[in-house]
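The structure appears below as structure tokens.
All protein chains but one are shown at their positions in the complex.
Letters are used for the chains, namely A and B, taken in the order the chains are written, and counting of residues starts over at 1 for each.
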Amino acid sequence: MSGGYEGKENVVNIEQSENRLVLQGNEAIVEGALASGCRFFAGYPITPASEIAELMSFKLPAVGGSFIQMEDEIASMGAIIGASLAGVKSLTATSGPGFSLMQENLGFACVAEVPCVVVNVMRGGPSTGLPTSPSQGDVMQARWGTHGDHPIIVLAVSSVRDCFEITVHAFNLSEKYRVPVILLSDEVVAHTREDIILPELKNLEVVERIRPSVPPEWYIPYEDNSRGVPAMADIGSGYRHHVTGLIHDAKGFPTQRSDEIDAFTRRQFRKITNGFCEIQMTKSLMMDDAEIAVIAYGAVSRSALRAIRIARERGVKAGLLQLITLFPFPKKAVDPVLRQCRAVLVPEMNMGQIIREVKRVNLSSKVVKYSRVDGQFITPDEIFEQLLAMYM
Amino acid sequence: MKDDRYEIRFGGSGGQGIILAAVIFAEAAVYEGYHVCQTQSYGPEARGGKSKAEVIISQSEIDYPKVIKMDLFLAMNQAALDAYFFDFKPNGILISDATFVEQLPTSRAFVLPFTRIARDDLGKEIVANIVALGAVGRLCDKVSMPALEKAVSAKVPAKFRELNVEALRAGAKAADTVDVSLLPRSIVSDEEAEV
Partner (left out) sequence: MDEKFAGLRHDYLRHDKKFPHVWCPGCGNGIVLGALIRAIDRLELEKDELVLASGIGCAGRMPVYVDFNTLHTTHGRALTFATGIKLAKPELNVITVMGDGDATAIGGNHFIHAARRNLDLTAIIINNQIYGMTGGQYSPTTPYGAIASTAMHGHIEHAFSIAELAITAGASFVARGTVYHAAMLDTLLAKGIAKTGFSVIEVMSNCHTQYGRKNQMGDPVTMMKWFKENGVSKEKAARLSEEEMAGKFTIGVLADVDKPNYIEEYEKIREKAGAV
């Protein structure tokens, strides 16, 4: 186990609990968001993410929150940034075409350091693509989709339980580091119903952004500190300040001074680098004596888990490293796997995106690609066959 | 690998309530203490077309969320039966609706008149899916009738509860007319099975 994610090995005691529910992935994201204190949602209908908006529209007013269906995804992203600036934790959810539209204002959230969570339920692309088929084609878009040099946090979910837990992590990281967090789901996870026990709220760690402790006249909105994360005042709380998409100085005013621009850009990266240990979440399974391994994320990691169990049955010493955090890329967890194993398989529902990051960690390692791009989910058998070939 | 994974596929046409049947089954399995994983696939149309839903149940947490080899396949019409029969286990069970299925691809099959029961005995063809679910529940022997009845009640609107519970029972009763132990042991020959 590395990072802050407490993954558990497979067999658990099945508890009979009133809180034991059967939820779809999309529904569990809503539960996770509400449990994290999210009280604002703006979105636009799109398959396969619409259930998140539907359930939010039903549940948010009951807890005193607000839901709004905007005229497009550009507007949805703008609205959640506005709400977050006013101090309310905010969420939007979409799929490929809508995610493309969100890139513009996602950049604003990066430059103005506005906490918010964006769910992208990946479907086949590009363009309208395959609206009802799963894909992992948006991984690099999540990292680099908005223009300009910027750090961002990208997390991937693989199960209904993940959808709840990782959504909570997403909000927590977003609040703590003042960055937008992208939560990548896919059509398989989104529409799979699984049993889940929702934790009681009192047992849940929920992080709030740090608000200024100084009086308004002393407040410097983008003042650096040891963490690189400035205190954030809610709009309307007496701390009048300026928020802009232009590169700005510590006071938040546009600047053209190279020393201020440099300091601004470097702080953006430093605040994330400082948090690497907690941000980079992975789960390793059967890795102790593994000679070959699968590095996977999202729903594919479940096929991979099945595949390594089949492999183990046949005497093949295979292990799994599941990436929860895709960006910042969890190099610290991947590096030992590459050193330990004589070959590593990276199965993806794309032509090879995260594999580039894996290879970059150690260029001398044997990293094998497996791509499925026919709109179908990768099966355990396919992964097992690859593993067998690698093991021989 | 010790694995008690039990896999069911439900196939029919869009609007037949295939996904609802699978959702109810999954809910009932949770009442029985199983881990469940329920998925579906369908085209963009809301009605018509083929519709497929799957439920995996297990005492341990479920890794791969979709069917690997079916233990039980419910086919509500011929098109769905033909399209989704792949991945059938040699010792699996096929349950199909006599009303809309004419040709069977396996001898480990039961043909029961779900739609006719719904239409003639219950007066509502729309509950054929729940009649079939009653039979599935009885023949798979994984979930009890009380669990299924509770799940049905939780998932349908109050004014249709009675009708649906009745449908469930009618399906179970129909299933009582057949005997799983009388089926051929496996659709693969004994010689093949030994290899």
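Quick notes on this structure:
To be clear about the criterion, a contact is a pair of C-beta atoms (placed from the backbone, for glycine too) under 8 Å apart; a residue touches a chain by one contact, two chains touch by 3 or more.
Remember, predicted model here, so these are calculated numbers, not experimental data.
Listed by label, the shown chains that the missing chain touches in the whole complex are A.
The hidden chain makes contact, of the residues A:48, A:78 or A:145, with A:78. Considering the whole complex, the residue from A:70, A:140 or A:286 that touches the absent chain is A:70.
Which of A:45, A:126 or A:236 touches the hidden chain is settled by the complete complex: it is A:236.
By the touch rule set out above, chain A reaches the unshown chain at residues 39-40, 42, 58-59, 61-64, 66, 68, 70-72, 74-88, 90, 104-105, 107-108, 234-238, 240-246, 249, 251, 253-254.
Everything that follows uses one rule, which is that only the chains that are shown with their structure count from here on.
For the pair chain A and chain B, the distance between mean C-alpha positions equals 36 Å. Chain B makes touch with chain A in their complex at residues 1, 23, 26-27, 30, 33-44, 59-66, 68. Within the complex formed with chain B, the residues of chain A that make contact are 10-12, 14, 16, 20, 22, 47, 131-132, 159, 188, 191-195, 299, 302-303, 305-306, 309-310, 312-313, 377, 379-381.
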